[in-house]
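All protein chains but one are shown at their positions in the complex.
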Amino acid sequence: MSYEKAQSKNVIWDWLTTVDHKKIGIMYLAGGAFFFALGGLEAILMRIQLMFPEFTFVQAQTFNELLTMHGTTMIFLAAMPLLFGFMNFIIPLQIGARDVAFPFLNALGFWLFLFGGILLNVSWFVGGAPDAGWTAYVPLSSESPGHGLDYYVLGLQIGGAGTLIGGINFLVTIINMRAPGMSMMRMPLFTWSSFVASMLILFAFPALTIGLLLLMLERLFGATYFAVDFGGNVIIWQHLFWIFGHPEVYILILPAFGIFSEVLATFAKKRLFGYSAMVFATLIIGFLGFMVWAHHMFTVGMGPVANAIFAVATMAIAVPTGIKIFNWLLTLWGGRIQFTTANLFALGFLPSFVMGGVTGVMLATSAANYQFHDTYFVVAHFHYVIIGGVVFGLFSGTFYWWPKMFGYRLNETLGKWFFWLFLIGFHLTFFVQHFLGLMGMPRRVASYLPGQGLDSMNFISTMGAFLMTVAFILLLVCIFVSTKNRTNVADPWDGRTLEWTTPTPVPEYNFAQTPLVRELDAYWHEKYEGDGKMKAAEPLEDIHMPNGTILPVVMSLGLVVAAFGLIYLVHPLTIVGFAITFGAMFVRSIKEDHGYHIPVEAIKRDKEEG
Amino acid sequence: MSSHVDPSAPLQGKPSKSTERKLKNEMRTQLISFVFMIFITSMAFLSIASDAVPSGFAIPFILILASVQVILQLYFFMHMNAKGTGWVNVMIWSGLFVAALTVATLMLLIGVVKY
């Protein structure tokens, strides 16, 4: 393909075939936002059902499906893709790269996620969604009638493959594609934390792959790993799931930590306090994240020594996390703090997340855990860390990077309304759930009896959920009414890192000349020590770009076809599906595609216009 | 008009003298390690096949031999000892660490015996 041809593509075809990390990032955000709304809707339906004792808004079976799909959707299809959206868009810009290491695989990862998510949600319309909880414990999941769990297994398998591909891509991008002078210890914290999160993806997702494979073979082909009367063992699933599942929560929270580190430093107008301690703490959290999975299984009967080891390891995570909290506080200390919406979310995160951390240490106490296990106390804990940590991070990042990504600034007044409504709604919903749990209300149960002191707190919790819904709608309104704020978008916050040196909208090649990095917070350094512009590390030359291709869509589609064949055991369909996927891989392998070059004249033209 | 590298053009020429010498040495190292691998594999099979070796010795013995052979594969056949493989070493050893944890857990902590 030539430069001229690459410039003149139809819009829809362009987005279907794009391998540009910025467009893929935006698609991740759009897909993730859609599933976020869907998961939120499922949550609201559950909260309405629990508004009054013995309420009959939804049936118990529907409630089971709602709780399963709420958890699965929020973790796999909302939180992770939204973070991947930011990682895709921002990491190459922050390290001064023109693209990711594997643009093709990047696109493939996105389409696998999207098709996996759609496949999972098709189950609603064909006889019922999965109903065994997002953890899908056997034998409940292996014996669950209908096809819901089959959709769960195959939808997550396809989406999980996409995540693994994305993780490897980020790792290689960060190692191999950094601009000259950008040593590892000069990387912005968001890039660092995404790097560690990608390592966790690399080592955690294969365990899920195998768990899902075993569950699939058990359900569809009669294998007997989990069938006790055939010599099987049900605990194996729990281990495999949590060897993946616990690192997964760190995969979510670490990039959010990275976002807060960027936002707090920017809006305190100070260098991040204790940069190297932050990096070190991130690495320690990543390592410990792999050592603690069995704290989800204290009550299965592994034995007292095993429980004690996992309890101590879990409590140890409070140390590096505490280091981070204090570093953020000291970053703020003495700074000229600006209370923008992005920063409000970061400031709101600090106390909210600490509350989730404290209940985490309580839960890690394995003896006490026997009381807390499977109650609303656990629900309150993980919503405090996931909403108070990850979702606040996502909203903070949204307000922070929106001008760079979409070319307009979000309205700050509406943004602040959104922040306060969401903050209050969030605490209203989940704070009372601690006490519901301590009073013995079990999680994942569709109703409760009146007169047990649970009524008013459940009602309050539901009101909080409504408030969060109103806040979310306000965010959508904000996104639509802000479109005319198109001034001052290239560097609206007086940024410190390389992404703010690019023009907005960011050209497809990101940097006309690769920047030379001389210091941590490279842009800030040039602003105050240099002439306010990045030095170039190379002369202005033709820029090599990869070609777009439709093959990622075809490969993902083939897997969806194969998944339908497996779910309904229509073997010809399975074969056709795999033939499509492997055929596309074959084409990719034998067709050498060297991309094209953007001529230097076109880059000069862009520069003059910008 | 600037010129661009054509990545599909066949590579021309011969390797340098020092490269040639290195490759010759490597050929010899690889052959030796292959012969050694054949030897320890045979030892492992023999120690199980023969009744003379008690299983209390044979089991740890073959596990050690397997580890040795894997190290040889990784560091000689797959060149994990070469320059610039720092990140490769990090990722492979992390993978082995997580895999070892997984194997140990699934052998010990599945509720059959309590620890």
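Letters A and B name the chains as they come in the text, with residue numbers starting at 1 for each one.
By our rule, a contact is a pair of C-beta atoms (placed from the backbone, for glycine too) under 8 Å apart; a residue touches a chain by one contact, two chains touch by 3 or more.
Keep in mind that, in the parts below, contacts and distances are computed from a predicted model.
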Choose one: "Nucleoside-diphosphate sugar epimerase", "Cu2+-exporting ATPase", "ABC transporter ATP-binding protein" or "Cytochrome (Ubi)quinol oxidase subunit III". The correct choice is the protein name in UniProt for the chain not shown. "Cytochrome (Ubi)quinol oxidase subunit III"
Using the touch definition up top, pick the residue from A:38, A:95, A:132 or A:168 that touches the left-out chain. A:168
Among A:211, A:245, A:258 or A:397, which one is in touch with the chain left out? A:211
Residues on chain A that touch the omitted chain in the whole complex? 1-2, 101-102, 105, 164, 168-169, 171-172, 175-177, 202-207, 209-211, 213-214, 217-218, 221-225, 227, 229-233, 236, 239-240, 243, 542, 586, 589-590, 592, 594, 596-597
Over the whole complex, note the residues of chain B touching the chain we left out. 1-16, 19-20, 23, 26-27, 30-31, 34, 37-38, 41, 44-45, 47-49, 55, 58-59, 62-63, 65-66, 69-70, 73-74, 77-78, 87-88, 91-92, 94-96, 98-100, 102-107, 110
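In this text, only the chains that are shown with their structure count from here on.
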Of all residues in chain A, those that touch chain B in their complex: 171, 175, 199, 202-203, 207, 233, 235-236, 239-240, 243, 290-291, 294, 300-306, 541-542, 544, 592, 594, 597, 600
How about chain B: which of its residues touch chain A in the complex? 2, 4, 6-8, 87, 91, 94-95, 98, 101-102, 105-106, 108-115
